[in-house]
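Let me give you the structure first, and then I'll get to my questions.
After this line comes subunit A, so read on.
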Amino acid sequence: MESLNFVYDLLGKNIVAYILLALLPMAFLLPYALVAILGELKISAWIQERLGPMRTGWKGVLQPIAEVVKLLQKEDITPAAVNKPLFNLAPFVMFAGAYAAYAVIPFSSKFVPVNINIGLFYVFAISAFGVIAIVMGGWASNNKYSLLGAMRAAAQMISYEIPIAVAILAIATLAGSLDMQEIIYKQGGGFWNWNIFGGPGAITKIWVIPFTVTLFLIYFIGSLAETNRVPFDIPEGESEIVAGYHTEYSGMKFAMFFFAEYSNMFIVSAIITILFLGGWQSPFGNFLNGPVWQAFWFVSKAMLFVFLQIWLRWTLPRLRVDQLMYVTWKVMLPIAFVAFFAVALWAMIQ
Partner candidate 1 sequence: MSETKTFEIDFGKVYSERMRLNVGPQHPSTHGVLRLEVELEGEVVTEIVPHIGYLHRCFEKHAENVTYPQVIPYIDRMDYISSMNNEFPYVLGMEKLLGIEVPEKVQYIRVICAELNRIANHQIAIATFGLDSGAFTPFLYYFRDREMIITLFEKLSGGRLLYNYFWIGGLMHDVHPTFAEDCLEIVKQVRKTNDEALDLLMYNKIFVERTANIGILPADVAINYGCSGPVLRGSGVPYDLRKVEPYSIYDKFDFDVVVGKGEMGTLGDCWDRNIVRVREIYESCKIIEQAIEQMPKEPCDVRQAVPKRIKPPVGEFYCRAENPKGELGFYIISDGSPKPTRVRARATSFVNLSVLPEISKGYMIADLIMILGSLDIVLGEIDR
Partner candidate 2 sequence: MNPKDIFELLKKEIGDQALELVEKEYHDPFIVVRANSIVETCLVLRDDPNTLFDYLVNLSGVDDKDKFVVVYHLYSLKHRHRIVLKVYLDRENPHIPTVERVWRSANWHEREAYDMFGIVFDGHSDLRRILCPYDWEGHPLRKDYKTPDYYKGIKVPL
(Lines give C-alpha, C1' and ligand atoms only; values in the text may rest on other atoms or scores of the structure.)
Protein backbone atom coordinates (compact mmCIF):
# COMPACT_ATOMS: atom_id res chain seq x y z
CA MET A 1 0.00 0.00 0.00
CA GLU A 2 1.33 3.47 -0.81
CA SER A 3 1.90 6.12 1.83
CA LEU A 4 -1.27 7.13 3.60
CA ASN A 5 -0.19 10.54 4.61
CA PHE A 6 0.73 13.51 2.46
CA VAL A 7 2.41 15.26 5.40
CA TYR A 8 4.95 12.46 5.72
CA ASP A 9 5.42 12.57 1.96
CA LEU A 10 6.27 16.25 2.14
CA LEU A 11 8.27 16.49 5.34
CA GLY A 12 9.39 13.03 6.23
CA LYS A 13 8.80 11.56 9.66
CA ASN A 14 10.07 14.23 12.05
CA ILE A 15 8.85 16.38 14.93
CA VAL A 16 7.61 19.17 12.65
CA ALA A 17 5.44 16.72 10.79
CA TYR A 18 4.00 15.37 14.02
CA ILE A 19 3.10 18.83 15.28
CA LEU A 20 1.61 19.76 11.92
CA LEU A 21 -0.40 16.56 11.95
CA ALA A 22 -1.73 17.32 15.41
CA LEU A 23 -2.77 20.81 14.35
CA LEU A 24 -4.30 20.01 10.99
CA PRO A 25 -7.62 18.71 12.38
CA MET A 26 -7.83 21.92 14.40
CA ALA A 27 -7.42 23.89 11.19
CA PHE A 28 -10.46 22.04 9.98
CA LEU A 29 -12.37 22.08 13.25
CA LEU A 30 -12.35 25.84 13.87
CA PRO A 31 -13.90 26.87 10.54
CA TYR A 32 -16.21 23.88 10.77
CA ALA A 33 -17.49 24.99 14.17
CA LEU A 34 -18.17 28.47 12.84
CA VAL A 35 -20.03 27.05 9.86
CA ALA A 36 -21.98 24.68 12.08
CA ILE A 37 -23.00 27.46 14.45
CA LEU A 38 -24.07 29.61 11.54
CA GLY A 39 -25.87 26.61 10.13
CA GLU A 40 -27.67 26.06 13.40
CA LEU A 41 -28.77 29.70 13.47
CA LYS A 42 -29.76 29.96 9.84
CA ILE A 43 -31.36 26.54 9.47
CA SER A 44 -33.42 27.03 12.58
CA ALA A 45 -34.44 30.43 11.27
CA TRP A 46 -35.36 28.93 7.95
CA ILE A 47 -37.44 26.20 9.60
CA GLN A 48 -39.19 28.71 11.82
CA GLU A 49 -39.85 31.28 9.10
CA ARG A 50 -37.54 33.83 10.60
CA LEU A 51 -34.56 35.60 9.13
CA GLY A 52 -32.05 34.68 11.78
CA PRO A 53 -29.10 36.99 12.45
CA MET A 54 -28.92 39.65 9.75
CA ARG A 55 -26.81 42.47 11.15
CA THR A 56 -23.30 41.05 11.39
CA GLY A 57 -21.81 41.02 7.93
CA TRP A 58 -23.62 40.03 4.76
CA LYS A 59 -26.84 38.25 5.82
CA GLY A 60 -25.33 37.79 9.27
CA VAL A 61 -22.57 35.40 8.24
CA LEU A 62 -20.21 36.85 10.82
CA GLN A 63 -22.58 36.06 13.68
CA PRO A 64 -20.68 32.95 14.86
CA ILE A 65 -17.48 34.99 15.12
CA ALA A 66 -19.33 37.58 17.16
CA GLU A 67 -20.64 34.85 19.43
CA VAL A 68 -17.21 33.34 19.94
CA VAL A 69 -15.76 36.77 20.73
CA LYS A 70 -18.59 37.37 23.18
CA LEU A 71 -17.95 34.07 24.93
CA LEU A 72 -14.22 34.74 25.05
CA GLN A 73 -14.51 38.09 26.73
CA LYS A 74 -17.17 37.03 29.21
CA GLU A 75 -16.19 36.85 32.83
CA ASP A 76 -15.12 33.37 33.79
CA ILE A 77 -17.16 32.71 36.89
CA THR A 78 -16.25 29.90 39.24
CA PRO A 79 -19.01 29.60 41.85
CA ALA A 80 -17.80 29.52 45.44
CA ALA A 81 -19.24 26.14 46.40
CA VAL A 82 -17.86 24.10 43.52
CA ASN A 83 -15.06 21.58 43.64
CA LYS A 84 -12.59 23.82 41.85
CA PRO A 85 -10.07 21.39 40.34
CA LEU A 86 -12.73 19.13 38.85
CA PHE A 87 -14.94 22.02 37.84
CA ASN A 88 -12.11 23.63 35.91
CA LEU A 89 -10.86 20.40 34.45
CA ALA A 90 -14.16 19.07 33.09
CA PRO A 91 -14.51 21.27 29.99
CA PHE A 92 -10.96 20.50 28.96
CA VAL A 93 -11.43 16.77 29.40
CA MET A 94 -14.59 17.08 27.34
CA PHE A 95 -12.82 18.89 24.58
CA ALA A 96 -9.72 16.71 24.73
CA GLY A 97 -11.91 13.65 24.26
CA ALA A 98 -13.70 15.23 21.35
CA TYR A 99 -10.48 16.34 19.70
CA ALA A 100 -8.54 13.12 20.28
CA ALA A 101 -11.00 11.26 18.09
CA TYR A 102 -9.84 13.28 15.10
CA ALA A 103 -6.49 11.46 15.29
CA VAL A 104 -7.84 8.53 13.35
CA ILE A 105 -10.41 10.16 11.08
CA PRO A 106 -9.33 9.63 7.46
CA PHE A 107 -10.24 12.74 5.53
CA SER A 108 -8.87 11.35 2.30
CA SER A 109 -6.77 8.48 1.07
CA LYS A 110 -3.77 10.76 1.46
CA PHE A 111 -4.56 12.16 4.88
CA VAL A 112 -5.21 10.50 8.17
CA PRO A 113 -3.34 11.89 11.16
CA VAL A 114 -2.54 8.49 12.68
CA ASN A 115 -3.27 5.37 10.76
CA ILE A 116 -3.73 2.67 13.36
CA ASN A 117 -5.30 -0.64 12.54
CA ILE A 118 -7.85 -0.49 15.35
CA GLY A 119 -9.12 2.97 14.46
CA LEU A 120 -12.77 2.14 15.07
CA PHE A 121 -12.04 0.70 18.45
CA TYR A 122 -10.03 3.77 19.34
CA VAL A 123 -12.81 6.19 18.37
CA PHE A 124 -15.28 4.14 20.30
CA ALA A 125 -13.10 4.16 23.40
CA ILE A 126 -12.25 7.81 23.22
CA SER A 127 -15.86 8.88 22.82
CA ALA A 128 -16.52 7.49 26.30
CA PHE A 129 -14.28 10.28 27.55
CA GLY A 130 -17.17 12.68 27.17
CA VAL A 131 -19.17 10.81 29.80
CA ILE A 132 -16.40 11.24 32.34
CA ALA A 133 -16.21 14.94 31.60
CA ILE A 134 -19.96 15.41 31.91
CA VAL A 135 -20.20 13.53 35.17
CA MET A 136 -17.18 15.42 36.42
CA GLY A 137 -18.64 18.79 35.49
CA GLY A 138 -22.08 17.90 36.76
CA TRP A 139 -20.89 16.60 40.10
CA ALA A 140 -18.30 19.30 40.68
CA SER A 141 -20.83 22.07 40.02
CA ASN A 142 -22.46 21.29 43.36
CA ASN A 143 -25.84 21.98 41.82
CA LYS A 144 -28.73 19.57 41.99
CA TYR A 145 -29.79 20.26 38.43
CA SER A 146 -26.25 19.63 37.22
CA LEU A 147 -26.10 16.42 39.18
CA LEU A 148 -29.36 15.22 37.68
CA GLY A 149 -28.07 16.12 34.23
CA ALA A 150 -24.81 14.29 34.84
CA MET A 151 -26.61 11.19 36.05
CA ARG A 152 -28.87 11.23 33.05
CA ALA A 153 -25.92 11.73 30.73
CA ALA A 154 -24.00 8.83 32.20
CA ALA A 155 -26.98 6.49 32.00
CA GLN A 156 -27.86 7.59 28.50
CA MET A 157 -24.44 7.56 26.90
CA ILE A 158 -23.40 4.25 28.37
CA SER A 159 -26.65 2.60 27.29
CA TYR A 160 -26.47 3.97 23.81
CA GLU A 161 -22.94 2.78 23.34
CA ILE A 162 -24.17 -0.78 23.29
CA PRO A 163 -26.35 -0.67 20.15
CA ILE A 164 -23.74 1.55 18.57
CA ALA A 165 -21.07 -0.99 19.39
CA VAL A 166 -23.16 -3.74 17.86
CA ALA A 167 -23.60 -1.69 14.71
CA ILE A 168 -19.87 -1.02 14.53
CA LEU A 169 -19.14 -4.66 15.15
CA ALA A 170 -21.42 -5.68 12.32
CA ILE A 171 -19.61 -3.40 9.90
CA ALA A 172 -16.25 -4.61 11.18
CA THR A 173 -17.39 -8.15 10.47
CA LEU A 174 -18.56 -7.17 7.03
CA ALA A 175 -15.34 -5.40 6.16
CA GLY A 176 -13.15 -7.82 8.08
CA SER A 177 -11.21 -4.99 9.68
CA LEU A 178 -11.22 -2.31 12.35
CA ASP A 179 -8.94 -0.14 10.25
CA MET A 180 -10.93 2.76 8.88
CA GLN A 181 -8.87 3.16 5.71
CA GLU A 182 -9.31 -0.53 5.07
CA ILE A 183 -13.08 -0.26 5.54
CA ILE A 184 -13.23 2.65 3.16
CA TYR A 185 -11.06 0.98 0.52
CA LYS A 186 -13.39 -2.01 0.55
CA GLN A 187 -16.33 0.28 -0.29
CA GLY A 188 -14.72 1.70 -3.44
CA GLY A 189 -16.24 1.57 -6.90
CA GLY A 190 -19.47 3.51 -6.73
CA PHE A 191 -22.18 4.00 -4.18
CA TRP A 192 -23.59 0.52 -4.84
CA ASN A 193 -20.65 -0.87 -2.91
CA TRP A 194 -21.19 1.19 0.21
CA ASN A 195 -21.86 -0.70 3.39
CA ILE A 196 -25.33 0.74 3.70
CA PHE A 197 -26.07 -1.31 0.57
CA GLY A 198 -24.40 -4.40 1.97
CA GLY A 199 -20.85 -3.66 0.85
CA PRO A 200 -19.28 -4.99 -2.31
CA GLY A 201 -20.62 -8.30 -3.56
CA ALA A 202 -22.79 -10.05 -6.08
CA ILE A 203 -26.44 -9.26 -6.65
CA THR A 204 -27.39 -11.83 -3.98
CA LYS A 205 -26.38 -9.27 -1.38
CA ILE A 206 -29.79 -7.75 -1.86
CA TRP A 207 -31.25 -9.67 1.07
CA VAL A 208 -28.74 -8.17 3.48
CA ILE A 209 -29.56 -4.56 2.53
CA PRO A 210 -32.53 -4.21 4.93
CA PHE A 211 -30.25 -5.26 7.75
CA THR A 212 -27.47 -2.87 6.88
CA VAL A 213 -29.96 -0.03 6.50
CA THR A 214 -31.34 -0.96 9.93
CA LEU A 215 -27.86 -0.86 11.37
CA PHE A 216 -27.33 2.49 9.74
CA LEU A 217 -30.48 3.88 11.36
CA ILE A 218 -29.55 2.38 14.71
CA TYR A 219 -26.14 3.96 14.50
CA PHE A 220 -27.64 7.31 13.52
CA ILE A 221 -30.18 7.28 16.36
CA GLY A 222 -27.52 6.16 18.79
CA SER A 223 -25.19 8.89 17.63
CA LEU A 224 -27.85 11.49 18.36
CA ALA A 225 -27.88 10.20 21.91
CA GLU A 226 -24.09 10.17 22.03
CA THR A 227 -23.95 13.84 21.17
CA ASN A 228 -26.91 14.79 23.39
CA ARG A 229 -28.86 16.24 20.52
CA VAL A 230 -32.65 16.47 20.29
CA PRO A 231 -34.66 14.27 20.73
CA PHE A 232 -32.12 12.89 23.19
CA ASP A 233 -30.90 16.13 24.74
CA ILE A 234 -32.12 14.87 28.08
CA PRO A 235 -28.88 15.65 29.97
CA GLU A 236 -29.33 19.29 29.00
CA GLY A 237 -33.12 19.44 28.86
CA GLU A 238 -33.28 23.18 29.37
CA SER A 239 -36.97 23.15 30.20
CA GLU A 240 -36.63 20.53 32.92
CA ILE A 241 -33.21 20.69 34.49
CA VAL A 242 -32.26 24.16 33.23
CA ALA A 243 -29.10 23.22 31.33
CA GLY A 244 -28.07 20.05 33.08
CA TYR A 245 -24.37 19.56 33.56
CA HIS A 246 -23.32 22.96 32.24
CA THR A 247 -25.75 25.07 34.28
CA GLU A 248 -22.94 26.62 36.29
CA TYR A 249 -20.49 27.15 33.47
CA SER A 250 -19.96 30.49 31.80
CA GLY A 251 -17.60 32.20 29.41
CA MET A 252 -14.75 30.21 28.02
CA LYS A 253 -15.51 27.01 29.90
CA PHE A 254 -19.03 26.99 28.58
CA ALA A 255 -17.60 27.62 25.13
CA MET A 256 -15.45 24.53 25.52
CA PHE A 257 -18.51 22.38 26.21
CA PHE A 258 -20.24 24.00 23.30
CA PHE A 259 -17.28 23.49 21.02
CA ALA A 260 -16.96 19.88 22.10
CA GLU A 261 -20.62 19.30 21.30
CA TYR A 262 -20.19 20.59 17.76
CA SER A 263 -16.97 18.68 17.41
CA ASN A 264 -18.74 15.51 18.51
CA MET A 265 -21.47 16.15 16.00
CA PHE A 266 -18.89 16.03 13.26
CA ILE A 267 -17.15 12.96 14.69
CA VAL A 268 -20.30 10.86 14.75
CA SER A 269 -21.20 12.10 11.28
CA ALA A 270 -17.72 11.19 10.07
CA ILE A 271 -17.93 7.73 11.59
CA ILE A 272 -21.33 7.10 10.07
CA THR A 273 -19.92 8.24 6.73
CA ILE A 274 -16.94 5.92 7.05
CA LEU A 275 -18.95 2.95 8.20
CA PHE A 276 -21.91 3.16 5.91
CA LEU A 277 -21.40 5.69 3.16
CA GLY A 278 -18.00 4.83 1.83
CA GLY A 279 -16.02 7.49 3.68
CA TRP A 280 -14.07 9.57 1.21
CA GLN A 281 -15.00 7.36 -1.75
CA SER A 282 -16.68 9.22 -4.57
CA PRO A 283 -20.21 7.97 -5.23
CA PHE A 284 -19.26 7.48 -8.88
CA GLY A 285 -16.47 4.92 -8.68
CA ASN A 286 -13.17 6.36 -9.81
CA PHE A 287 -14.72 9.47 -11.28
CA LEU A 288 -13.69 12.56 -9.26
CA ASN A 289 -11.79 10.40 -6.81
CA GLY A 290 -8.48 12.29 -6.43
CA PRO A 291 -7.17 12.97 -2.90
CA VAL A 292 -8.60 16.51 -2.77
CA TRP A 293 -11.93 15.40 -4.18
CA GLN A 294 -11.94 12.65 -1.60
CA ALA A 295 -11.67 15.21 1.17
CA PHE A 296 -14.53 17.07 -0.46
CA TRP A 297 -16.73 13.98 -0.62
CA PHE A 298 -15.90 13.07 2.94
CA VAL A 299 -16.69 16.48 4.38
CA SER A 300 -19.87 16.85 2.30
CA LYS A 301 -21.20 13.49 3.42
CA ALA A 302 -20.40 14.26 7.03
CA MET A 303 -21.94 17.71 6.79
CA LEU A 304 -25.10 16.15 5.43
CA PHE A 305 -25.45 14.35 8.74
CA VAL A 306 -24.62 17.47 10.69
CA PHE A 307 -27.45 19.13 8.77
CA LEU A 308 -29.74 16.22 9.60
CA GLN A 309 -28.95 16.60 13.28
CA ILE A 310 -29.74 20.29 13.16
CA TRP A 311 -32.92 19.63 11.26
CA LEU A 312 -34.09 17.10 13.83
CA ARG A 313 -33.25 19.41 16.67
CA TRP A 314 -35.64 22.07 15.45
CA THR A 315 -38.42 19.66 14.63
CA LEU A 316 -38.80 17.15 17.41
CA PRO A 317 -39.73 17.36 21.06
CA ARG A 318 -37.63 15.68 23.72
CA LEU A 319 -38.07 12.16 25.06
CA ARG A 320 -38.28 11.38 28.74
CA VAL A 321 -35.40 9.61 30.41
CA ASP A 322 -37.17 6.30 30.96
CA GLN A 323 -38.59 6.31 27.43
CA LEU A 324 -35.07 6.82 26.17
CA MET A 325 -33.87 3.81 28.11
CA TYR A 326 -36.81 1.82 26.79
CA VAL A 327 -35.86 2.69 23.24
CA THR A 328 -32.27 1.56 23.74
CA TRP A 329 -32.65 -1.62 25.70
CA LYS A 330 -35.93 -2.96 24.47
CA VAL A 331 -36.09 -1.76 20.89
CA MET A 332 -32.73 -0.87 19.46
CA LEU A 333 -30.60 -3.53 21.12
CA PRO A 334 -32.64 -6.59 20.02
CA ILE A 335 -32.98 -5.22 16.52
CA ALA A 336 -29.27 -4.48 16.39
CA PHE A 337 -28.48 -8.03 17.44
CA VAL A 338 -30.73 -9.52 14.79
CA ALA A 339 -29.18 -7.30 12.14
CA PHE A 340 -25.73 -8.17 13.42
CA PHE A 341 -26.36 -11.88 13.07
CA ALA A 342 -27.74 -11.42 9.60
CA VAL A 343 -24.73 -9.41 8.53
CA ALA A 344 -22.35 -11.87 10.17
CA LEU A 345 -24.09 -14.71 8.36
CA TRP A 346 -23.68 -12.87 5.07
CA ALA A 347 -20.01 -12.23 5.80
CA MET A 348 -19.55 -15.94 6.57
CA ILE A 349 -21.23 -17.09 3.35
CA GLN A 350 -19.04 -14.75 1.40
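Quick notes
Keep in mind that, in the parts below, a contact is a pair of C-beta atoms (placed from the backbone, for glycine too) under 8 Å apart; a residue touches a chain by one contact, two chains touch by 3 or more; residues count from 1.
Selection rule: all candidates are chains of the complex that A comes from, given by their letters.
If you're wondering where the values come from, they're calculated on a predicted model, not measured in any experiment.
Every candidate listed (1 or 2) is part of this complex; the one in touch with subunit A, counting any copy, is 1.
Those residues of subunit A whose C-beta lies close enough to touch candidate 1 in the complex are 44, 47-50, 144-145, 148, 152, 230-231, 233-234, 237-242, 314-323.
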